[in-house]
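As you look at this complex, bear in mind that one protein chain is not there, while each of the others sits in place.
After this line comes chain A, so read on.
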Amino acid sequence: CANGFADEYVSQKISKTRWRPVSHSSLQQPDIFATGSWDNEDNKISFWSIGNNGTTGMDDGFEGDPQLLCEHKHDGDVLDLQFLDQDRIVTASSTGAVTIFRHHQNSQTISVSQSWARAHRYPCDNAPCTGVVCSSPEIVTVGEDGRIIVFRADQEGVVRVIENADSSTIHAVTYLRTSEILTVNSIGQLKLFDFRQQSNSPSQILSLSGDRVPLHCVDRHPNQQHIVATGGQDGMLCVWDVRQGNTPFSLMEAHSAEMWEVHFHPSNPDHLFTCSEDGSLLHWETSSPSDMPSFLQGGRNNSMISRSAMAPAGGNQSLINAWLSGDSSKGRLETTHMLPSQTLSVNSLDVLGQCLVCGTDGEAIFVNRQVPV
């Protein structure tokens, strides 16, 4: 397979792919990932291995074809999936349920550890749960019903519910700090909620000054808690500094259709990855900045234009702020198409170490074990 990708057709449309976390102490590359399917009469969650542990030496990136370890039926579309810890995942379902599954490594089986059916709901109907994020043992979910719910694994009921947190659908959620979350919704707003406060109102609301384009994904910079990237219906990549007011720092045209996921690389945050309904997966890379940040377009020939809404504050530019200046002039910001050819929508991606996994509506999973980061 070209470009170092191994592909595998899996007879189910993949909605989510996530690497199992590797312990920080070990220098191992990720080995196991979980996937969730959607749009099937019988949806599934599955665990796969790419056989990284046990292989020695530098093979070609594509020798590790994903092998199915085990799978389990899932009620409803898997709209989001996160690893709670090494053995457990949490899923958000289109039925409104939030479920914890446990992967038994010895027997390669999966069992339902805990389930909150109809956590998200309308009075007379199901409301899909659209996003889940966890910081073990705490789990936060959001849904089409505009609710934010906080759970604790191993506790039966819910810890806290923020009713009517949003009058539109909340599409994604991420932690900013241990007690602060950020949500994005279908009228283009980012909302910060502080759990330390009694009030159910957001502590801050940010949005683009133009059209209310629905936002679908959000990810926080791994080292800087105030920097987030978002993507939405128009395929634009926005990088925000939540301290600095109401508009994003950079707006970059990324995709020609909905951007479904955006991820900073967890250990090399100069690298960012986005995937989209238009069937492409982009790898964004900033290089080290010069002393004079310039934020006008640099005249690159690819379709990417970068505009910066405001000058970054201060003189000394750190590496992180390279994202904020959003400069596309030579050497500052590079974008590469990662997948070898156009596919149906790439719904999900995850990147850890040197490994990237993504899933598509063409019922294929792609794994790359030599991502240049």
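One rule holds for everything that comes next: a contact is a pair of C-beta atoms (placed from the backbone, for glycine too) under 8 Å apart; a residue touches a chain by one contact, two chains touch by 3 or more; residues count from 1.
Criterion: contacts and distances are computed from a predicted model.
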Given "Nucleoporin 43", "Phospholipid-transporting ATPase", "Nuclear pore complex protein Nup85" or "ATP synthase F(0) complex subunit 8", the protein name in the UniProt record of the chain not shown would be "Nuclear pore complex protein Nup85"
Options A:Thr35, A:Thr99, A:Thr141 or A:Ser186, residue touching the unrepresented chain: A:Ser186
For the chain left out of this view, which of A:Gly146, A:Gly231 or A:Pro269 touches it? A:Gly146
Sole touch to the unshown chain from A:Ile32, A:Leu272 or A:Ala364: residue A:Ala364
In the complete complex, the non-displayed chain touches which residues of chain A? 9-13, 15, 38-41, 77, 79, 94, 122-125, 127-128, 130, 144-146, 164, 166-169, 185-187, 189, 191, 202, 205, 207, 209-212, 214, 233, 257-258, 277, 341-345, 361-364
